[in-house]
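Note that one protein chain is taken out, while the other chains of the complex remain in position.
Let's look at subunit A:
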Amino acid sequence: MIEIAGWGRYPRHRTRLLAPRDAASAAALAAGRTGVVTRGNGRAYGDAAIGQAVTVSSRGLDRMRAFDPVSGRLTVEAGVHLSDILAAFLPRGFFPPVVPGTKFVTVGGMIASDVHGKNHHREGGFGDHVEALTLLTPSGETVDCGPDRNPGLFWATVGGMGLTGTILEATFRLKAVETGWMVQRTVVAENLDEAMAGLERTADATYSVAWIDCVARGARFGRSLIFAAEHATRAELDALRPGAEPFPAAKAGRLSVPLDLPAFTLNRLSVAAFNELYFRAGAAKAGQPFLVAWNPYFFPLDGIGDWGRIYGRRGFLQHQCVIPPAAAKAVLTAVIERLSRRGSASFLAVLKVLRAGSGLMSFPIEGYTLALDLHVTDDVFPLLDEIDRLVVEAGGRLYLAKDARQSRETFEASYPALSRFREIRRGLGAEGRVVSQLSARLGI
């Protein structure tokens, strides 16, 4: 037995940890066990990848299987890291169809959470690009599924938080890119209205996301920087930065946070100062398009190892909600007002437009998503409970890959496909056997 946690380092649970070396030993190890769930690289923030009794690591399932350079079709085992895919294929001119905010995730984790990226409004979630996957079901069977084969099981597995079984393997297409650079445009929004309008206006960009200042008040309430970007063509790279390496490597993070910082380093003043600097630096770049390498554009925090440690020993909570368009303005205002009043709000609040997700339990619905992180203090729990209530009453919901604390009530009220998902789990024999701390907490 060991104690493990998600990326937010809250909560911690005791579990047995098993590490099969291949698909066959995954099947043998899982046979007859209950309270088991599969864990990728542990980047889910809360308790999604911690088994109630047993956690199966997909670390050994890290082999790539096949790649077709004509179609871009790639087949890999589920424990392969996104960072490995980028390292192997970006230099050959291919980029994953969807990437989340960190590249240190596994393919199995990306499917189980149906992760979204800065292109969700245009290209959907990662699950939308999966052509086939192999699932080890709780009965020990290996089942192939995809949008055209066992679609019911497939769409329950996409976004299904690992609760239909262990994903062993997946096939999806990489897209061709001419360079590893992004042409980025920054749009300054002076308040929340402008931010929302700006995101709508940049919806034709492949990638679009806003960084929102949750501390600013008054006329600057909700001020944001909107980052829109496209993959740079070879011609654009040659024009904007002649002689640059077309596929720059990801540099290993030079910064890391070696110690848990004491919690007092995060207070209203330090966050406000950081936000002010960030906003000014971003606003100074507004207007003209400029080049930025893929790694800092998509994965800015990967450059700082163990960044969660700035939140101190108690860890931190991520909170990501999505709110339907009609209610978005009112709810976002109410949420940001509460955060702004609390003061020690988020360094990193991100606002983005989502379209409806495809998996039964996929997080995205059409609307605006707001992602926050907050260090764990006693007063943060009632605050987030209140925010959850506002979000769910407006028809919104929370992202399970980031959740560590929402109530069963808010969850049940906001995922209408839950009863269908439970039926599928019963049919698979997953109920009571495939159980994570998250599924136990939420009664899935």
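Note that in this section a contact is a pair of C-beta atoms (placed from the backbone, for glycine too) under 8 Å apart; a residue touches a chain by one contact, two chains touch by 3 or more; residues count from 1.
Following the convention adopted for this analysis, contacts and distances are computed from a predicted model.
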item	value
Protein name, per the UniProt record, of whichever chain is missing from view ("ABC transporter permease", "SDR family oxidoreductase", "Glycine--tRNA ligase alpha subunit" or "Acyl-CoA dehydrogenase/oxidase C-terminal domain-containing protein")	"SDR family oxidoreductase"
Residue of A:Leu17, A:Ala272 or A:Ala417 in touch with the missing chain, whole complex considered	A:Leu17
Full-complex contact with the absent chain, from A:Ala27, A:Ala53, A:Ala88 or A:Ala334	A:Ala88
In subunit A, positions touching the absent partner	2, 4, 17, 19-22, 57, 59-60, 63-67, 69, 74, 76, 84, 88, 92
